[in-house]
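Everything below concerns the one structure shown next.
Every protein chain except one is present and positioned as in the full complex.
First chain written, first letter: the chains are A and B, and each begins at residue 1.
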């Protein structure tokens, strides 16, 4: 199997945290709920779920690469949304993130669930995404 | 391992979505959050969490069969509930879904978590369920 390996592209804000950005063990990669923040921890696109999602996919891509995985290896994602205005507006905006998923996955989509939660650890984020990848073919 | 395989029993509403109903890779099967809707996308049992859960288990059974898995292979489920009236009523109704779990799992239960969320992508659903299965014995 190999031991558990911390996957961390050197993100400075993770040094003092009590979780890893991602870990790999054997052929599996587990990616923590990822927010649309930059390396200094500043939110990219406050109030803009599309911009935040684009930043999240960019960061998950960095984590996958650091783990030796590709987007085709991603089998599972969970999108955690928070209400932005009301339910209808939240869903309308969320639907506009579909193109980002097409850009990264092509048509080779993972299983996914999206839920609206009461809140996220990052106070101003509209979305966090977590993922699981299975390496190899 | 084999490559990632889309598991889709031909459900017409999934053709344009940016996620798969389920995927299999190697010996693992990942099932997306599944709602109690029929093939035309109509909710089975509006306002009735037991009827919706029965429909969800029927659909997850179809996904497992399409992936070559059985209920005994299911190791993990997450039930996402939305508030129906108030907390107590929601929990009382949810407890009435236990017989469906007994019907499908017998006594060979998976690990599970149930949480109440702020909302689901499907606007009128009271519950969505996701699952992971590990094939083989």
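Structural remarks
Just so we're on the same page, contacts are C-beta pairs under 8 Å (C-beta built on N, C-alpha and C of every residue); 3 or more make two chains touch, one makes a residue touch a chain.
Bear in mind the structure is a predicted one, so any value in this text is a computation, not a measurement.
Residue positions on chain A in contact with the hidden chain: 1-4, 6, 17-23, 25-26, 28, 30-33, 78, 80, 117-121, 123, 128, 130, 132, in rising order. Panel shows chain B; residues 27, 72-73, 75-77, 82-83, 87, 90-91, 94, 98, 101-102, 105, 108-118, 132, 134-137 of it touch the chain omitted from the view.
Just so it is clear, only the chains that are shown with their structure count from here on.
In this assembly, the C-alpha centroid of chain A lies 22 Å from the C-alpha centroid of chain B.
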